[in-house]
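For this depiction, one protein chain was excluded, whereas all remaining protein chains were kept in their positions.
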Amino acid sequence: MKNLKILAGSVMLAVASSAAVQAGELTIATVNNGHMITMQGLTSHFEAANPGVTVNWVTLEEGTLRQRVTTDIATKGGQFDVMTIGMYEAPMWGAKGWLNELDFDASYDVDDLLPAMRGGLSHDGKLYAAPFYGESSMIMYRKDLLDAAGMSMPDNPTWGHVQDAAAAMTGDGVYGICLRGKPGWGDNMAFLTTMANSFGAKWFDEDWRPALDSAAWNHAVTFYVDLLTKYGPPGSSGNSFNEILALINEGKCGMWIDATIAASFVSDPSQSKVANVIAYAQSPVAVTSRGANWLWAWALAVPAGTAQADDAEKFVQWATSKDYINLVGNEIGWGNVPTGTRSSTYDNYNFLAAANFAEAEMKAILSANPSNSTQDPTPYQGVQFAAIPEFQAIGAAVGQQMSAALAGKISVEEALANSQNIADREMKKAGYY
Amino acid sequence: MIIGYRNMKRIQHQSTVLACYVLAAIFFFPIFWMVLTSLKTELQAISVPPLFFFEPTLENFSIVQERSDYYHYAINSIITSFGATLLALVIAIPSAYSMAFFPGRFTKDILLGMLSTKMLPAVGVLMPIYLISQWMGLLDTRIVLVFIFAMMNLPIIMWLLFSYFKEIPRAILEAGRMDGANTMNELRHIVLPLSWGGVASAGLLSIVLCWNEAFWSINLTAGDAGTLTALVASYASPEGLFWSKLSAVSTLACAPIVVFGWFCQKQLVQGLTFGAVK
Partner (left out) sequence: MKFSFAKLLQAPSIILLLLWMIVPLSMTLYFSFMRYNLLYPERTGFDGLLNYNFFLTDPALYDSIVNSLTLVGSIIVISVVFGLSIALLLQNAFRGRGIVRVMLISPFFIMPTVNALLWKNMFMNPVYGLFAFISGIFGWPVIDWMADFPLLSIIIMLSWQWTPFALLIFMTSLQSMDKEQVEAAEIEGAGFWSKFYYLTLPHLSRAIAVVVMIQAIFHLSIFAEIFVTTGGGPGYMSTNTTFLIFSQALLQFDVGVASAGGVFAIVVANIIAFFLIKTVAKGMAK
């Protein structure tokens, strides 16, 4: 009994001694991507250059991260001094005044930032988040298989050509094309939105009414379901980025259309069996190239009202500067630098030499424009999403419908009708019309 | 009969034992596979067909060590799990004792009422709890986790203890009372020792549930009070293969609790001899 009392006492003491936040300690919320991990590893350089400031990293899974930082910033929780957010949140939060405007000095060279990146993270001309790395989408294909089939891939193929190529490459344990199918607004819907854009479709018309029952959406989704059913791997309706990465690295996919960052993984011999035979092309188009490839950036922002605003801004400046890119290049390797943010990266000889996907990636990023991503004029920003708060829920529900259509549970017509209904409900409730 | 009674009994016994071994292997297999995966490279982890024989590597474990402060999270896990369980037991034992041996009209309703605190799904109540914790300045502290975990598990511990206490034969208690034991003594010297297996299993369950509790520990902490579940969750990468690393960090996260469970299981099945009444 006495031992139990001692045990209880010490546990209580341990519980009560929670560490207080030190002054000069920055808490940074981030997602677990390769570039972020590299940044965590290089933090000591920042701390050395800024004595008195220590960095405390909080790594979260993407959905959870979004949830936590949004809750924190909306309730003014003050838990984080620097937040990693995406192109979805930045303009919205900037407009609400939840983020500090980022005003860096001349050495930062803010004009070096790629215009689409800078624009996608600003509101009213003011920069609210600094891009850490950016990505678009492109085709990654097995050149060896395509050559063996006697075909080639132009730099700007059409969907028809992609279908022919997929047919030619399917067989012998290889699936001609692998595409995302797992339900999620940033999962299958990110890809499907760009595909639909290229078929001339859009999410909302100029009065904010959902346009999911259009012929363009029907064409796009029917094509998608058809393509994957004939030439895609089984289990596609549950496949996200990582599942397909596993497949293609094992040599099971002939083609993959996904984030440009995938290129750095598939071309890495330590984790890919097909590292040397992958080539790249721009995303396919059907009737228009607008919005055919997406644009996404993970960016660092400083919530308004944080106690350590100056130090936080210093960190953001450090992590997104040219010096940082050089640091990564020299310390880790030029194939691992965070890309897609600055023009100077693409002029850097070292980077171009180390990464054979650099040119394709740059082309893709430069051609994406969140303000002009559909054939018809639309009221929303964003290529593979609509930067409105309701989009997450709408995208999630529509994603479930698309996944059902892919799995053959319902017809494409039914899926789109359901989706239209869901979107309509949400928009009405939110008061758009 | 050609097969004698003794032989039949022996065959029955042997087949029972065999069945147990097979079942144990089946149940344990996924964990075995996870540990195996933690020793593979990412490329080996996804190979087709799945690899049973390969050259093992410890690189994943060293990556985990480098990237995150395992010990910090482990200590938080230990403190919150044990703290919450202790708190819950201290409250629950007297309560369950009272309900089991001095039942009233409302005992069943009280028990049901306790279970109803678990009926509100955590996702529905996330905002209110987050706001309250923020208002009290308790975000990212171990105290708030200990309290929430204790409250979460209190109904379960109450139900389990109530059930185990009820199994103690009245005869023993009456014998004790006749010898002059009062309530506290009765609780300490008779009830607890006799139901120690039950208390231990309720405690173990609570510790495991707290150890694996991911929802609150991810949503209410930001690095200071993060537990191992938050550490494991941080390895799920949206873009990039992570299965062998995840398996490695997962192995490190459940190793302590499995070892603990192994030591406890002896406690759980302490032999009870109610024949002592005579």
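All chains are identified by letter, namely A and B, in their written order; residue positions are counted from 1 within each chain.
Basically, a residue touches a chain if its C-beta (ideal position, glycine included) is under 8 Å from a C-beta of that chain, and two chains touch if they have at least 3 such contacts.
Just so it is clear, the model here is predicted, and its values are computed rather than measured.
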Seminar exercise, completed: Omitted chain touches shown chains A, B
For this session: Write down which of A:L42, A:A275, A:A309 or A:A407 is the residue touching the left-out chain.
Result: A:A407
Exercise. Residues of chain B in contact with the chain that isn't shown?
Worked result: 13, 16-17, 19-21, 23-25, 27-28, 30-31, 33-34, 37, 45-50, 91-92, 94-95, 97-99, 101-104, 107-108, 110-129, 131-132, 151, 154-156, 158-160, 163-164, 166-168, 182-183, 197-198, 201, 204-205, 208, 211-212, 214-215, 229, 232-233, 236, 243, 246-247, 250, 253-254, 257-258, 261-262, 265-266, 268-272, 274-275
Seminar exercise, completed: Per the touch rule stated above, chain A touches the missing chain via residues 63, 67, 70-71, 74-75, 92, 96, 182-184, 187, 233-238, 243, 246-247, 250, 252, 389-390, 392-393, 396-397, 399-401, 403-404, 406-410, 418, 421-422, 425-426, 429
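We adopt the following convention: only the chains that are shown with their structure count from here on.
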For this session: List the centre-to-centre spacing of chain A and chain B in whole Å, with centres computed as mean CA coordinates.
Result: 37
Exercise. Which chain B residues qualify as touching chain A in the complex?
Worked result: 41-43, 46-48, 66-68, 79-80, 82-83, 86, 90, 127, 130-131, 134, 139-143, 146, 188, 218-219, 222-226, 230, 233-242
Problem set entry | Of all residues in chain A, those that touch chain B in their complex | 1, 7-8, 11-12, 14-16, 18-19, 21, 27, 29, 31-34, 37, 40-41, 56-62, 64, 67-68, 71, 75, 77, 79-80, 241-242, 245-246, 249-250, 252, 259, 261-262, 265, 270-273
